[in-house]
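Notes follow the structure.
Every protein chain but one is kept in place in this view of the complex.
By letter and in written order, the chains are A, B, C, D, E, F and G; residue numbering begins at 1 in each of them.
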Amino acid sequence: MSRQEIRLSGFGGQGIMTAAHILGKAAALFDQRNVTLTKSYGPESRGGASSALVIMADEDIDYPLLTKLDLLVTMSQEAYTKYIGELSSGGLLIIDRDLVQLDQPRDDIEVRSIPSTRIAADELGRKIVANIVMLGFLAANTDAISKDGLKESVLKSIPKGTEKLNISAFETGYGYGSQ
Amino acid sequence: MSRQEIRLSGFGGQGIMTAAHILGKAAALFDQRNVTLTKSYGPESRGGASSALVIMADEDIDYPLLTKLDLLVTMSQEAYTKYIGELSSGGLLIIDRDLVQLDQPRDDIEVRSIPSTRIAADELGRKIVANIVMLGFLAANTDAISKDGLKESVLKSIPKGTEKLNISAFETGYGYGSQ
Amino acid sequence: MANNGILQGSFFMDGDTACAEGALAAGCRFFGGYPITPATEIAERMVLRLPQVDGTYIQMEDEIASMNAVLGASWGGARAMTATSGPGFSLMMENLGLGIMTETPCVVVNVQRGGPSTGMPTLVGQGDMMQARWGSHGDYEIIALAPSSPQELFDLTIRAFNLAEKYRTPVLVMTDETVGHMSERVIIPPPEEIEHYPRRKPDVPPSADYLPYKSEPNSVPPMACAGDGYRVHVTGLTHNEKGYPDTVNLDVQQQMLERLINKIQHNKDDIIELHEDQVEGADIVVVAYGISARTAARPIRLAREMGLKVGLLKLVTVWPFAEERIRELAPKIKAFVVPEINMGQIVLEVERCAAGQTETILVPHAGGGLHKTKDVLATIKKFA
Amino acid sequence: MANNGILQGSFFMDGDTACAEGALAAGCRFFGGYPITPATEIAERMVLRLPQVDGTYIQMEDEIASMNAVLGASWGGARAMTATSGPGFSLMMENLGLGIMTETPCVVVNVQRGGPSTGMPTLVGQGDMMQARWGSHGDYEIIALAPSSPQELFDLTIRAFNLAEKYRTPVLVMTDETVGHMSERVIIPPPEEIEHYPRRKPDVPPSADYLPYKSEPNSVPPMACAGDGYRVHVTGLTHNEKGYPDTVNLDVQQQMLERLINKIQHNKDDIIELHEDQVEGADIVVVAYGISARTAARPIRLAREMGLKVGLLKLVTVWPFAEERIRELAPKIKAFVVPEINMGQIVLEVERCAAGQTETILVPHAGGGLHKTKDVLATIKKFA
Amino acid sequence: MKLWRKPLDQDRVMIPHGEVHIIIERCKGCELCVTYCPCDVLEMSRIFNAKGYSLPQVDGSKDCVICGLCEMICPEFAIYIEEVSHG
Amino acid sequence: MKLWRKPLDQDRVMIPHGEVHIIIERCKGCELCVTYCPCDVLEMSRIFNAKGYSLPQVDGSKDCVICGLCEMICPEFAIYIEEVSHG
Amino acid sequence: MNEELSNVLISKEHPMDDYLREDRLPHIWCSGCGLGTILTSFVSALQKSGLDRDKVAVVSGIGCTGRAAGYLYLDGFHTTHGRAIPFATGLKLGNPELKVVVISGDGDLVAIGGNHFIHAARRNMDITVICVNNFNYGMTSGQMGPTTPTGARTSTSPYGNHEPPFSVPYLAAASGATYVARWTSLHIRRLEDSILEALNKKGFSVVEIISPCPTYYGKKNKMGSALQQMKYYHENSVIRHGSDPAESGIDLGGEIVVGCFINKDKPTFLDSQKRSV
Partner (left out) sequence: MNEELSNVLISKEHPMDDYLREDRLPHIWCSGCGLGTILTSFVSALQKSGLDRDKVAVVSGIGCTGRAAGYLYLDGFHTTHGRAIPFATGLKLGNPELKVVVISGDGDLVAIGGNHFIHAARRNMDITVICVNNFNYGMTSGQMGPTTPTGARTSTSPYGNHEPPFSVPYLAAASGATYVARWTSLHIRRLEDSILEALNKKGFSVVEIISPCPTYYGKKNKMGSALQQMKYYHENSVIRHGSDPAESGIDLGGEIVVGCFINKDKPTFLDSQKRSV
């Protein structure tokens, strides 16, 4: 499988960076692919938009930044507005449906949506795992990453004692995506 | 008159630098010659040897350091030892005879001596004008500098209120040299 | 983690973290620093990890203090490092000079950001490359390495420590925000596979025979540290072989300075590491370093696909400069193309060494981002 | 002394004193410094003299503070200066960059001594010439002048102030211990003969129309100072035309940086001052600056007496470098001979611009003294 | 999530002694004004601005006494009071 | 000016309780030892060293009580006392 | 989406905008950060001071607090990290007509900038310094610094800070400052008064303001929301005007002594310089 570029985006506090790291780690260490993760730093890393780009490839990754965005995951309106234009034709857009209004409709892309924050808050009781829910949903919607690798990566990346919560978040997201 | 090089030397506190400055100023401003004065700085400017080189010429002075020493004035044994080797053949050596023992006799140079410190202390009552006595003596012993210019320069370079003392020091030295 | 506290295996980590882990693997046991974007993560990793290997972290009051603490720690016997970015690097310049003059092994990492001045703190730049060579007053030679990925940042940090010991001198790791903040797979080999150049201690017992600044041509004298019993004297003044100040003797100055310079200049073969890719037979040689060597790979690939003969000469060691190799290549090619995230720094050296034998073309970038593939490609095409 | 407190007439004074008097004659009314050999005499003169012309002297706690105080004073409306030597110059590097970035006119004098590090504090060196160009992090251009005598130090200090105002930038006077400590005749012309380039104030009233960092190509925007009513905002961050930080916009960075560079690069004709002596038709051109240009005069004279065709190209302005002139001369001559009191700095630029069209030969000196006539002469003879 | 829509009608706020003005784009929903209003005049709404911060509003049953505290405490220069003559 | 010449004979200093030793090259003639010797044992001589500093000597009429002060106060490590058994 | 804010007027401008570069708002500070409130207090004090706004210049270093100079519609200088005070010194001496105010962070002023702080205090330089102490380096993501209380966690004191902190008022006092006060960002009225006093003081005046950094320091030390952190500081402070600055150290969880500690008259740098020549 050749180069794939995935952007995860949202706002500060949603765990976008963590999710990106888990994703990158899954691909690099479990799927054994070449992976480059870069983060967008604002003038300062406080509040506002948060975004990371995960590039996965079987060959070496020379150019480490965006060349052609295949998949955009976004969990905020601001990020959606900022990045939707980057998504290439035929690309996939994944959104948190409660947080993003598709006010720039495109018919050359596919869209999947999930109320990940609501699920995290209402079903799982912890809003902060919305990012993991989203990762599960992502796994269900792309071949770019193996479900097992991603799950493994989630487990290896979270604080001790939160395994159950996170795995159930992941599976909930995955289940939602496989419906 | 072509390039002349004069070194004044002694130890810290004898006013060697002041004397050199007066000499340089006399040649530059009163005799209207080109003059370059450089000082030797030790690792630190406290105690020890003190020395300055005055170069006077009618043409431009390109190389500002020693090329051929014409005249060495020295008021300490240490400085004598250090610089006597520099004096060119046919050069003139002027010493304070109480402070310098000529333990490296040379027959290719001329020597004039004066007990300038003793004169300053005993005849003039102020040891610190030994340097001015020496300047007077210097004026009497060389054509490199005009007596009037040097005297003028002394007057322009000393603290107010000490004119009489300094002029008499100068004249005493000059007189001693003209005997 | 191996039981000595050093990581081992495959990791997904950012460049800054890899740098810290490289330092630890190289035996670094002292870090003195002051936070600055985008180098802070190195310090943050070190403060967590050093206690696990019996090392010491101290956050100093500024970068001047950091640089001095590193020199002190090195004389205390520790492998020591600091990490900073442009503004802090500028502040270190005086005492980097002290490190060079006193021949103190240590590593200084500069995670370059956009400049000048406070500039673009969170974005990439390569604007401190000439400063690395010339930023401190007076004459000296320096070793500077430029990694292109977290793995290389890990590897070159280790190499930096070894070069520092071998040549008794501060070594610079000139990385940048992109490499520092980018995460990739980093493989940490088992300890026995990690090169370790130990500090060379005197081979004579404490006595007058030990000359800490002994002046054999190109030589690097062994180093007795404080507490070793040699009662060394170390000064930033011009000094003789004993290390005693002698600030009015021109011969002492010349001997000292020549050795300081020659120990690096005359060992360039050992110090300079170049990665060459299809350089032989190329019409165009792209000369690049750090992240720019990596972004250049793409336009080079595209150019080759168009049938152009393009080679890549990657300067892993930027200083001392690969003068001989450039001179050798110049008459054989049509142009050197030099993409840098600055307005032209290393390109000046390339141009000098090309000596009019070929064109030398800069592809500048004012900073804050990487070169666009098309910009480098266009230049290659123009001169091929 | 003229009744405005400025000296007039012929004086016998050392270079440091001449520098201070030049500053005063140029309208300098603020000096912030920290003592260091061999620049201290400038401060000592300023503290005596400034009160006589209603100016302010302050001895700061270090050179970092000195540099910043100078920048602040300039924004307060004063012509401001500091003077230092190698170690202090290194400490100023970060905030010299702030001055460049914020386009703050001021003058920094470096009375060079033997380096690196504390080196030879009381003896001459020319080892900070590349640092003058590259010592601060990030990209920039700088103006640096190099005097060869107390008279020139006086004259060039005045010129430095005028260039600083004209190009809104710090200007360096790169002198050395020999010139600083040597006494010669210095002629101070009457005030009306002294060039005075006044600070260019905005020609619009306080309003949004005034853009303190307006980006017209190669332009130098006028400067409103604090208290002028324009309520300027000044930052070392990458900034737009208003002076507001914009640290993520690459276009802003590029525009800003290009203007900073071009305002100097594109005005080289105005800035660069060269003194040429028998350069046309020469076989050998000696390229030198500062005290070395002066010591070179003697071997050149001797060589000419031997019938050799030797010219002297004296770089009064060292930075920006006289690239075009070197390129022009290279194909016409047998060699450039470059005596420097360092191990090879400006010679690298000469070599680069010679582009292989002729030989470029360094006559190095480790510092602490001047070149011996015979060393320079031997090199000239060898290549003539 | 609710996004704010349009300004209130002028006449709807003639009742209190002080009129509360909000600059929507600036507010970061920190709740300082709400917390420290001595008369509990303010409350957090369920309305968000474009950056996703929820905004304060006035509890119609309370009267603003123009103590100025909300204005002084707001870190964003996002709220201020204007006195109105009794309608 | 007098330059120092040769060491004293050993036997000439057997009288005092403490023997005064001088390192001639180091002394800078500061007179601290002379000034602070509590027993006025020391005095400045008219003898100068090579650098032109005049040197201290012992007033033969006084006895050094080995208080150690001169040794402690000398800035040049140029003077010290050795105890001698009564001769 | 159909709801609207109740009983408020929607506006675009704020009465203080005249003092602000409103084209740069909203500012970059985090929601709930104490800095915004402090800026309000400053503007308010400035309004009351009667100072000619064209003759007031603000100088900042680098840091979150350091952005203050960039939001005020005054002559503003955003210098380098730690160097606000020497820049301000030059500015004041370059144009003594100016009222020069330094607004900067604890790290800027007493970590890297500590030397300038004590020397300007010693000289009794004619400037006002507002030091916002949030117990960490906010701008670089919350590292420990010289004001971090012993035991506190930050990104570079993951095991709890083992260094003792400075007391800013004590340091200022020992160095010679003529006016030294401390408040928290929630003491809005008293803070405003204190800033006003400082602005009107001749010589080196210092107001330290304890301020929450909810994003880093608050989070790492589990202080709850921004609001809770701000409240905590306020509630744990005790006003002790005139108390000995030596007694003003801040322990983790301990009381925070606030008030005006020093307010004395002595010749300023400019006064004594004038007198000396």
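Keep in mind that, in the parts below, contacts are C-beta pairs under 8 Å (C-beta built on N, C-alpha and C of every residue); 3 or more make two chains touch, one makes a residue touch a chain.
Since we're looking at a predicted model, the values are computed, not measured.
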Note = Among the options G:H14, G:H78, G:K92 or G:H119, the absent chain makes contact with G:H119
Query = Hey, which of G:F42, G:F77, G:F166 or G:Y179 is the one touching the hidden chain?
reply = G:F166
Inquiry  = Using the document's definition of touch, tell me which of C:A23, C:A69 or C:C353 contacts the absent chain.
reply    = C:A69
Ask   = On chain D, what residues meet the omitted chain?
value = 34-37, 40, 43-44, 47-48, 51, 57, 59, 61-63, 87, 117-118
Note = Note that chain G touches the chain not displayed via residues 111-115, 118-119, 122-124, 146, 150, 159-167, 170-171, 173-176, 245-246, 266, 269, 272-273, 275-277
Note = Those residues of chain C that touch the unshown chain are 30, 32, 51, 56, 58, 60-62, 64-66, 68-78, 80, 94-95, 98, 225-237, 244-245
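Just so it is clear, only the chains that are shown with their structure count from here on.
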Distance in touch steps, counted as few as possible, from chain B out to chain E = 3
Inter-chain centre distance, chain D versus chain E - centres from mean C-alpha coordinates, in Å = 58
Remark   = In whole angstrom, the CA-centroid distance of chain C from chain E equals 56
Request  = Using mean C-alpha positions as chain centres, tell me how far chain B is from chain F in Å, no decimals.
outcome  = 37
Message = For chain D, give me the residues that contact two or more of the other chains.
response = 64, 94, 98, 121-123, 235-237, 245, 247-248, 369
Key: Residues of chain G touching at least two other chains   = 29-31, 62, 78, 80, 139, 141
